[in-house]
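All protein chains but one are shown in place.
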Amino acid sequence: MMSRLGFPQPYLSLTLFLVWQLLSDGISGGSVVLGAVLAWLIPQITRGFWPQRPAFIKPWHLPGYLLRVLLDIVSASVTVSVLILRAREPRSAFISYPLQLEHPLAITILASTISLTPGTVSADVSDDNKTLLIHALDTDDEQAVIDEIHRRYEKPLLEMFQ
Amino acid sequence: MSAVAEYTIAVLLLVGGFFTLVGAIGLARLPDFFTRLHGPTKATTLGVGAVMLSSVVFFSSRGEGVGVVEILITVFLFLTAPVSANILAKAAMHIGVGTTGQTRGKPWDQ
């Protein structure tokens, strides 16, 4: 009974509380109370949508990963700008990427990373969570794209989650 | 306001405007839906991020505090852009939007 009234998602609750403090103009008594209520209420309401609690094994790897992704986003935008402004037609391709990650949250993070980084958008995950469909804007070599993604993004995520 | 802050703000503004424009050009001139998806998700998101950053620098250099709301909007946009792109790509594959002849590989139909 207690577990139903507690905080099923402690990280989510903490994030909600902090974001609410940042959104309100300055921290006051009212914003703390309302933030605490929201931090309790929203995880309770959305409980059914979280199939399992996200399990980080090594959360301290996350900041480094995010920094790398941020730098890659900048280079990705430059790459895409060059491709857009160039005259010739892009040689685009659909690529099936074999996933080694198993955790749904890890797959979500990988898919979002792929969408934000050079020349690729993740389009779909297969029903058995084993393959990711990627659309590459301009590439000649599908295998090179797969290797690059595996080396740069999936390896660190594998270390973080498994 | 110091000269460094002014230059930073001006450069960030121009970079932001450039990437926003490039994203829109990509949306307007690339040949099929899946290639058009690339411009808005990457270039436009980064462009708006740079504009936000210039706003943060602008108001904090005037001594009005750090604009937390701008940073929150930026983080929110960076989190939601890939999700929108993904769900739009799924919808397009479901409808069966055509691709250009040069595209290798096929979208799934499941």
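As written, the chains take the letters A and B, and residue 1 is the first residue of each chain.
We adopt the following convention: contacts are C-beta pairs under 8 Å (C-beta built on N, C-alpha and C of every residue); 3 or more make two chains touch, one makes a residue touch a chain.
Everything that follows uses one rule, which is that contacts and distances are computed from a predicted model.
Peer 1: Unshown chain, UniProt name, "Sugar ABC transporter permease", "Formate dehydrogenase beta subunit", "K+/H+ antiporter subunit F" or "Nodulation protein E"?
Peer 2: "K+/H+ antiporter subunit F"
Peer 1: Specify the shown partners of the omitted chain in the complete complex.
Peer 2: It touches the following shown chains in the full complex: B.
Peer 1: Counting contacts across the full complex, list the positions on subunit B that touch the omitted chain.
Peer 2: Contact residues on subunit B toward the absent chain are 6-7, 9-11, 13-14, 16-18, 20-21, 23-25, 27-28, 33, 36-37, 39-40, 44-45, 47-48, 51-52, 54-55, 58-59, 62, 64, 67, 69-70, 72-73, 76-77, 80, 83-84, 87-88, 90-92, 94-95, 97.
Definition applied: only the chains that are shown with their structure count from here on.
Peer 1: What's the distance between the Cα centroids of subunit A and subunit B, rounded to whole Å?
Peer 2: 16
Peer 1: Within their complex, state which residues of subunit B touch subunit A.
Peer 2: Touch list, subunit B to subunit A: 18-19, 22, 25-26, 29-32, 34-35, 37-39, 41-43, 45-47, 68-69, 72, 78-79, 81-83, 85-86, 89-90, 93, 99-100, 102-108, 110.
Peer 1: Could you please specify the touching residues of subunit A with respect to subunit B in the complex?
Peer 2: It is residues 19, 22-23, 73-74, 76-77, 80-81, 83-85, 89-96, 111-116, 119, 121-124, 126-127, 133, 135, 137, 142 of subunit A that touch subunit B.
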